Structures are given as C-alpha cells and as structure tokens.
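Note that one protein chain is taken out, while the other chains of the complex remain in position.
First chain written, first letter: the chains are A and B, and each begins at residue 1.
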Amino acid sequence: MTRRRDKGAAVASLIVLAAVTAAAILAPMLSPAEPLRNDLLERLTPPMWNAGGSAAHPLGTDTLGRDVLSRLLYGARVSLVVGFVTVIISGAAGVALGVLGGFYGGWLDDVLMRAGDVQLAFPVLLLGVALLSVLGPGLVNLVLVLVVSGWITYARIVRGETLSLKHREFVEAARALGALDGRLIWRHLLPNVWAPIAVVATFSVARTIIAEASLSFLGLGVPAPTPSWGAMLDEGRNYITTGWWLALFPGTAILLVVLVINLIGDWLRDALDPRVERGI
Amino acid sequence: MPSFLLRRLIHGVFVVWGVVTAVFFLVRLTGDPSAFLVDQSATREEIAHTRHLLGLDRPLYQQYAAFLLAAPRGDFGTSIRDKRPAMGLVLEHLWPATVELALAAALLSTVLAVPLGIISATHKDRAADHVSRIASLLLQSMPGFWLGLLLILLFAVELRGFLPAFGSGTWRHLVLPAVALAAAPLAQNARLVRAGMLEVLQQDYVRTARAKGVPERGILYRHAFKNAAIPFITVSGLSLGFMLSGAIIIETVFAWPGLGRLIVQAVPGRDFPVIQAGVFVFALIFVALNLVVDLLYAAVDPRVRLG
Partner (left out) sequence: MAKRTARRWVWAVVLALAVGTSEAQTVDGVAVDADAELVVAVPDDTNNMDPRIGMGSTRSNYIRQVFESLVDVDAQGKPVPGLALSWKPVNDLTWEFTLRRGVTFHNGEAFNADTVLFNLDRMFRKNLDKWGVKDVTAGTSFEKVYPAVTRWEKVGDYTVRIYSSEPVPNLWDVVGREPLVPREYAIKNGVEALNERPVGTGPWKMVAWKRNDSMRFERYEGYWGSPPLFKRLRFQVIPEAGGRLAALRAGQVGLVDAVPPLDAGVLGREPGIKVMSSAQKLYCRIYLNARPKDKFDSGGKDGLFTDPRVRLAFNLAVNKEGIVQKIFHGYAQANASPVATVSYGYAAQEPYAYDPKRARALLAEAGWKDAGPDGVLKRDGETLTLQLLFPAKHYGQGFDETTPAVAEMLKAVGVQVVIKPVDYGTLIQTVTKGTLPYNGGFTACRTSNNLDADDYLRDWTAITLINWAPYPADLVELYRATRREVDPQKRLKLMADLQRRVRDWAPVVSLYQEAKIFAASTRVLRFAPLMDLHMDFRGVALRK
C-alpha cells in the first residue's frame, strides 16, 4: 500500500519536473519580455494581482525593471543545466575512477582514496569560494567546481561494489577464461552498480541546485546579468519587505524543483532497494 | 585496537597536511594582496616593494618550506589585513562563535532526530509519519540561507525583535542561526533514524523477541536501537563536520562573527595566512571528528577493528 502511494507521489513529481523542463526549454516563447532588458522606469513593479502591477509583467519586475517571470523561466535553464550536467559529469568521472580504483587496486586506488579524503575534509563551500576566486565566475567554472566537489561520492560507492564483486566466482572464472577486463567491467560490474548510483545521482541533482543557489548567494554563482534562481534570491534578499516578490518566486521555484527531485529519489531508493549506505 | 588507532591517526595527519598544502598553492594562484595594502594612486614600484616586504616574491617552494617549518609551532604568519597573528585571529573567531553555533545546531539536529525518527517508525504510514515526511522533505529542499531569511523576517521583523536578527552575545542570538543551520540535517537525520529503526524492527531476532513476549519498549530500546545506532553514529559525527561547512552561509546571513565568515572574507582579500590557518583548523576538526566516529564504530562493532 505504501508503494502505491509513494508511486503516486513519484509520478506527480516526474510530471512537475517535466513541466519545469519544458518551461525552461520553451522559455523564449513563454516569456512576456526579454530577461536581460532593463528599463529603469519600470523598476520594482509588483505582481499583477497587486496594486500597481500590470499584465505586462505578471510576476512583477526587479530592481532594474527586468521582468521576473521571464527571468524565472530562463533561470530554470541555468538551474537545470547546472544540476544535470554537473551530476552527469561528476557521476561519469566518479564511476570511472571508482571502477578503476576498485578493480585494479594498487597505487591508483590509494591515490584516489587519499584525494577523496582530503577533499572531504575541505569544507565544500570553501572549495567553491577558493576555486571560483581563482578561475573567476562563469557557468563552465561553476560546473567545474561542483563536479570536483561531487565525484568522490560516486567513486566511493562504485569502488565498494567493485571490490566486493571482484572476488566473486563468476568474475574470477571469467578472468581465468581470458575475458578482457573492459568487457568484464562493462558487462558484469556496471549493471550491478547503476542502482545505487542512480539514487545518489538523483539526490545529487537536488543538492547541486541548492549549492548553486548558495554560491550565488555569496556572489560566486553564474555571473550577472544571466538570470539564475540563486542570483535572483541574492538580489531579492535586500528587498524582502519592500519587494517581497523578488525573493519569493525564485525561492519557491528552487524549493519546488528540489522537492520533486527528492521525492523521485526517495521512490527510486525504495524501488531499487540498493544497499546504499544510509549516510549518503 | 592500538594499531587501528595509530593507523587512523597517521591517516588523519596526512589528510590535514594534504588539505593545507592544496590550499597553500591554490590561494597563491589567485594572485597576491600587495595591491590592497596601498593607496589607489600607488605605482607599480610601490606595489612591488610591498610584495617584497610581505615575502611574497620569493619562489613558491621557498615560501612553502618556510610555512612548513613554522606551522608545527603554531605560527601561521601574520594576517596581512589585520597585522595580527593569523592563528590567533582564527582561534578568536572559532571560539566561542563558530563552536557555539555548530554545537547548538549539531545537538538540535541529532538529539531531536532520535525521538522524531522513532515516532515516525512506530507510527509508520499513519498521520504522524506523513506529516514528518512532508516536513522533512520541505526542510531538506530549502537552501539554508532562505530558511534563515524567512526566520529573520518572521521573528525579528514581524514580531518586532522577539528574537534578535544579528550578531552574538546572548542565548537569544543563538536561536535563529542554530535553527536555520540545523533544520535540513535534522530532517535528514530523523529520516535516517526512522529507516534504521524500520529495518531493524523487521528483522528476525526482533520478531523472535516479540514472539517470546518481550514488551515492545524493551524491544525498541534494547535490541533495535543499539543496532540502528551504527549509521546514527556515522551521521551524527559527520553532521558536526558539515555544520562547520554550512555555518559559513548562516554566519553571513546572521552576521555571526564566526570562523566561516572570517575565511570567506579572507579569500577575496587574499589574506593567505588567515586562509591557511583557518582551513587548517577546519580540516583538523573534521579529521578529529572522523577519528572519534571511527573509534565509536570500532567500540560498537567489533568487526570494524579487524578490518
């Protein structure tokens, strides 16, 4: 009975996520105005259901007269791209490194694990602040920073699985028969590993979106004038009492997207029932 | 056990060294602070002179060697901005500010998680469980600073200073930042306790105990919880570590004079000694916590000791 209810929530979440993605892709068509166009005369107009609002700007305008709804839609692109691309790259890199480390062991494994330990001891945000100060802000740099701080989780899980599988009879038998390592990894190891990876990856997307918002809050995210939800929250926090709509909408958007992704991840975890360390 | 401890200690030292070295070279890649220390109308020669006085024109390996020699004595250099010993500055900000905040938040997020998780587990699929699940999901989906801003808006502005919005000093100042910092981990921990309890409650030996007629409460506390303790210990230990990290943003929102904020401010200012000292302290604490967690693990689960 639980499974069915969970499934309902997961399906609803997927629909919401699909809708958000569609909105992001269709942003140019759905936006009432250009997100970068600023017009000082239209500063800080409230949403249209408030006094002083207008239908031309349904969710109001920001401090430079830019339309909030348009920025919200274009901002969805940034958040989703940052979230998914980061996870795909860090996942791929982490899985590859984890498999190699687990399978071949030796110094490669040692180096990877030590690097991972060092990285974990580095407060994540600090790593972001330091690296972005070196590299400068930018979408590519941001993704790079998030990838660097994220790969280790996947690597650990995969390594653990690889280690335990390595010594199973069928693997040893296959090796004895002369099977290529690559084939082994591809055919036998990876399929056993994708379940926990999928779960972790899903939660990672959510965490990455929040991380992007946090870095933007510190002024290090995707640079102006590109709209991103985190940056919009950052701009809006100075106007909480006078321009509440500036922070409310992007904050709610982040909350909503992260929430549905977490729900999907929850369902995935229950469905796949992988032996993932609960501490992830 | 002693060899286990020794191995972990060596490992810890290595990790701290690795972190500090990485930071050392990383921040020097970002340039140097000489230009900050002079007037806007300074010439290149003056800036070069300042750089020389700071010792930043020496070759990197020389600077690193000097650093390695001084660090074990606790000498991390002088803050370029404040002209005071860097480690002193760091410790001033660590204690009591960040420690207070991290401890308060860690306590909130672990101690409260236990009863919440147990209630969820024992009332599985009933109203309390659903409410807790929704609340937990919401809290985990919110960026910490947004929750902080909402709390400020509600308690400090709307309720006219019922709780202060800034700074530190009394226990009242600690409430809002600690809650903002603890919220997401609390939610996560409660779910973990719930999951751990559920898993254990379904296991054979529990069913056996039930069949034998052992009262429910005994089952809960003696058998189930002790085994659910292992992931819980891991999580609590790491919680404190992540508190230090998450504290950075919370400290910024609430103007809490802590170490996270100090380091974040030192980075754009290229205040190398402070950055290095601060990261060293962070890494040290994190490693020490990990060590304690590992030891607790070893105490609870004998298999680990041999691993």
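We take it that a residue touches a chain if its C-beta (ideal position, glycine included) is under 8 Å from a C-beta of that chain, and two chains touch if they have at least 3 such contacts.
Small disclaimer: the values here were computed from a predicted structure and weren't measured.
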* Asked: Hey, which of A:25, A:48, A:64 or A:174 is the one touching the hidden chain?
  -> A:64
* **For subunit A, residues in touch with the removed chain** => 37-38, 40-41, 43-44, 63-64, 133, 136-137, 219, 223-225, 237-242
* **Hidden partner interface residues of subunit B, rising order** => 30-31, 33-44, 46-47, 50, 53-54, 81-84, 89, 92-93, 97, 152, 156-157, 160-161, 164-168, 252-255, 257, 261-262, 265, 268-270
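Throughout what follows, only the chains that are shown with their structure count from here on.
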* **Interchain centroid distance [CA atoms averaged], subunit A/subunit B, Å** => 21
* For the subunit B and subunit A complex, residues of the former touching the latter -> 11, 14-16, 18-19, 22-23, 26-27, 29-30, 125, 137-138, 140-146, 149, 153, 157, 192, 195-196, 231, 234-235, 238, 244-246, 248-249, 252, 260, 263-264, 267-268, 275, 279, 282-283, 286-287, 290
* Structure fact -> So, in the complex, the side of subunit A touching subunit B is made of residues 1-2, 114-115, 117-118, 120-126, 129-131, 133-134, 206, 210, 213-214, 217-218, 230, 233, 237, 240-241, 247, 251, 254-255, 258-259, 262-263, 266, 277-279
